[in-house]
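One structure, as structure tokens, below. Some questions next.
With one protein chain removed, the remaining protein chains of the complex are shown where they sit.
A, B and C label the chains in the order they appear, each numbered from 1.
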């Protein structure tokens, strides 16, 4: 709520003694006051994962110098790390097809200030949602995709994304499978919403599958996209009770509310640098 | 809450005009006051399914004559039907292996009056839980099962179940797969608790599978056992949130609370004649 | 999902024998096929409450004649009743102040066909949300309210509502208390969303109260407005987990998602004639 800017440091490295001490000493020596320190040790993979934040005000290092100053510590502990700032606005592209509920929801959250990002574009394989994007003043680009043109269409999209320095892609019920080449260009930078509680009902038409099976609970899953369809690291899941009274159409309707909330939550967690993927899982520092 | 006895009528038949009128007229003509009337029409299979109850006090037909009196109506509409009474105590056998949480929970609910049934026996392939059954004054029978002895063991069990006029079997984390022959002897009369939100993580070690996959939600499923393992009609499902902090042991622990509640609920719904299986699904009249 | 029109009959009367038979016989005699029959008997107040529906196609009575034809039955059993049709579009006015999330959500659901109603107007005591209403093509009327002008403002509103034949008012975070006179003009026809799990945190600033008290769960309540503030019959409630990490601003943000869903659900249930208020409670036929 405060206007003060915070620095966020994300770290992962082999688990070993002294990591917390070295990191917190770095912040302290430079006059930072740690606001949050959250840590997880994955015992099976012997991995230390952490997220901490501190106020930039009063910190003796200028923002641009922090990463370089931290590098010796990172090297000592064989760390991967990332420094981010709360006033950065990551650039996000939203991909859609014809369904509007997730796009509507994301744009509303963005406009209301809940989703802190810049949204330079909505990309679609259909023209249908141009008006909705327009209501929020966002550019809308149509890239038609057919089996024959997919490669070419993706090349054009990738170019556009690079031109606009997009760093996160959100698939808001985008009805096309991305090629491995595309996914590889945005590793752990493409978030999809799948309309089931994965791994149940992976693949197409999950609400039909759920109705067919007669489950009493439906769900939605926000996950990073990898080259294995519906198999990427899960960020967030939500569920809702259903009954024999619910037709497929009812499941679709109830599911929409889940999809909106779960996708928005996954995107928000990512934008706040609270998600650390490792292997095929995520640590979510809430 | 009241001590008065109610009759419960379960009905299913092809959907057609006049079914509700015919049923309710039958109750009315015999001076019954309908307490609950719940109905579902499955449009896809053109099936009418209903459950109604009325006070036996003041009903002009004696209890034993109700089914015969209703039969002409049933024949007119090609109905399957069942008449039950709230003071009947269905005879239930609980099958266990070594895990005690579901057995403990069911017996406590039974003793507290929440589970209205008679429990003439606990059956197990291990002697471990004999003491627990004894605390509640319930007979405990061990039928050791190995691949070589399975057929014979099941034959002995079936005999015992028949001798004791058991009409419902509850698999309370029973770690053996029943043969088709056994299942066929109790069609839609064997309730199992599976420790995942089926169809996710069917098969063995679902908590290990869930941990491996990195899901953010775990679940439990109460279902009727059919010859297709983990594929029977679902009666009830429950879920709980988990995170990266949860080890497999934590999932097991959290899962126990789910399993107890979901199994108890599935059994209670069955005992109150609130579950109508049809095809591979259930209607649950709550 | 089908295009066929259904009639809905809502009934309440003193509990007595033969009510179900009389009602279902009425439908049957006129060649109707009952699709849903849902009934509840409130034992404490000896009240029979029911909702049933049937296809209008093939029903021998014309729609306009149904109520008159049913009246003799209603009189025999001292019933209150109401006949509605699934293709009617009740006329709804949405009242707002400055917060846009509930209005945005309701209008989106309306446009998407989820909320079957006509929305001739949004009424507000502030001009702020005119653009949002305009995006959806809905008229927006500002009625400024001050203690001095309240009576007069409400008189003007009531006139406008009457002119537009509005039958349901939805308070979508409308920040004014309505006078008894206003409420009396729309008995059980004003639905409000309160941003707490009532009766906890009735009154002003519930999220501040919740934060102050340190609760681990927040909620939202959709209810009919009566002359007792925050005391009207509850239609729907939803809850969400919170923790010590959540500031008041976080509660407000999490609460918005609850408010939207709970209000939409309460309004939908009302529009589908699934809510029967009695005393200070509701029966919700789902």
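Just so it is clear, a residue touches a chain if its C-beta (ideal position, glycine included) is under 8 Å from a C-beta of that chain, and two chains touch if they have at least 3 such contacts.
Worth saying up front: this structure is predicted, and the values here are computed from it rather than measured.
Within chain B, the residues in touch with the undisplayed chain are 1, 100-101, 104, 108, 112, 114, 135, 245, 247, 249, 253, 257, 261, 286. Taking the whole complex into account, chain C touches the unshown chain at residues 40, 42-43, 197-201, 213-217, 219, 233-239, 243-245, 247, 280-284. Taking the complete complex into account, residues 15-22, 24-25, 27-29, 31-41, 50 of chain A touch the chain not shown.
The working rule: only the chains that are shown with their structure count from here on.
Viewed as a contact network, the protein chains are fully connected, with every chain touching every other.
Between chain B and chain C, the superposing rotation on Cα atoms measures out at 180°, rounded to the nearest 5. The most centrally placed chain, judged by C-alpha centroids, is C. At the interface between chain A and chain B, two copies of one sequence, more than half of the residue numbers in use appear on both sides, so the contact is built from largely the same positions. Averaged Cα coordinates give chain A a centre that lies 42 Å from the centre of chain B.
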